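For this view, one protein chain was removed and the others were kept in their places.
All chains are identified by letter, namely A and B, in their written order; residue positions are counted from 1 within each chain.
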Amino acid sequence: MNGAHRFGSKCDRPKATDIHFKMQAPVEHRWSPYADNGGTCLGVAGENFVVVAADTRLSQGYSIHTRNCSKVTRLTDKCVIASCGMKSDAITLHKHLKARLVMYEHQHRRQASVTAIAQMLSTTLYYKRFFPYYTFNVLCGVDDEGKGAVYHYDAIGSFERVPYTTSGSGSALVMSVLDAQIDKENQTIDTPALDKAGIVELCKDVLSSVGERDIYTGDSGEIFLIDAAGISKTEFDLKLD
Amino acid sequence: MSGLMEYNGSAIVAMAGENCVGIASDTRHGIRQLQTVSCNRQKTFQVTDQCYVGLSGLATDVQTVSQLLNFRMKLFTLREERKMQPRMIGNMIASMLYEKRFGPYFTEPVVAGLDGEHKPYLCTFDFIGCLSTAEDFVVSGTTAEQLFGVCESFWRPGMNKDELFETLSQCLLSAADRDCLAGWGGVVHIITPDEIITKKLKGRMD
């Protein structure tokens, strides 16, 4: 009966003992500090490079807050983080990480390695185990051996180094495409692995595909390519609807 | 994830090619996530020579609706002495489902067939009978999101029957691998003007 009481109807006549006797409908108060701002990001590791792609739409419910808001932050010269989920938590988290990395640099007189940042991010997230940052992170970079590294996180700091990953509102659409194009689990005929340009093209295509079907992904996409030369960024258009 | 639509799990996808059309489904019959009852569950049903219907959703309703369809198809053939065209089958399913608007069957059908001129016809429904047609591909079931992703990337216009089979089965397998409720093998039907090719796929059994 939806909790709403009706007077005079036989089936649910309110009793005097009922605490909601004088109310039309009980009002439920609940504190909800989290929001989902949508968006999709993905990261693919290569032999000596890594590609990160994300869309730039920031939305809530059925409305778009802005069409040009980057999900990706550069942490060091060879490491970036992309966060989907709640934007304000992502901003706070990225700010916090950058501050910690400055402190690291001052203490150790060098920039933190990707593996070190990955561990730090995990502890930072787990530090807020019972009031988590509502962010789903992908950490990408080139590690000390010069290999591409992609780390996938849940909201409370469980993490894993993977060859490719995705997070955000369109992650379900992305993952199978990457499986088929990179992992090739169900294919019996060997086809050549994708090169650097091929992976960039794949990332662009996947984001465009997600933009067709996920209402929270769109507007424009940005691709970060990290290799020995450093971080380079390219942008491309997605659908605006 | 505790709705009736997710109770048994299913992945169904249909695609159009050049003068051919294909429909594929997984074969798992499970109970929620942790129990798999069988890996040989039929989810695609041949309703006429050149038309298949795929039924995703609650297994009991999949069977009921498939039997109901069979009954309606036979009755139509007896009365009219002709076969239904896929478009007509689509409209019939839509009204069958909408009749139960307030006490629905928990199944989302997909129709794939060739019409009189060998042109592909694809359509899908929600569980209360909203018909939507597509020129390229349609998906249904618990794996719908993953299937949308792969189909958007891999579908190309003008595929022949062999290309259609490879694309369709790669889409099904890689999508179902990322859905714990579907998978455990797959079956693909390719409908061409003069033959129907049915292949059982070898997929992950976990």
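Going forward, contacts are C-beta pairs under 8 Å (C-beta built on N, C-alpha and C of every residue); 3 or more make two chains touch, one makes a residue touch a chain.
Just so we're on the same page, contacts and distances are computed from a predicted model.
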From "EKC/KEOPS complex subunit TPRKB", "Ras-related protein Rab11A", "proteasome endopeptidase complex" or "Microtubule-associated protein", the hidden chain's UniProt protein name: "proteasome endopeptidase complex"
Options B:121, B:165 or B:184, residue touching the unrepresented chain: B:165
Those residues of chain B which, in the complete complex, touch the missing chain: 2-5, 7, 49-50, 94-95, 97-106, 124, 126-132, 134, 144-145, 148, 153-154, 156, 162-163, 165-167, 169-170, 173, 185, 193-202
Missing-chain contacts mapped onto chain A: 38, 59, 61-64, 169, 181, 186-189, 191, 201-202, 204-205, 208, 212-216, 236-241
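Note that in this section only the chains that are shown with their structure count from here on.
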Separation of chain A from chain B, taking each centre as the mean of its C-alpha atoms, in whole Å: 32
Contacting residues of chain B [partner chain A, same complex]: 145-150, 152-154, 169-171, 173-175, 177-178, 203-204
Chain B-touching residues of chain A, taken from the complex the two chains share: 170, 172-177, 179-180, 185-187, 205-206, 209-210, 212-213
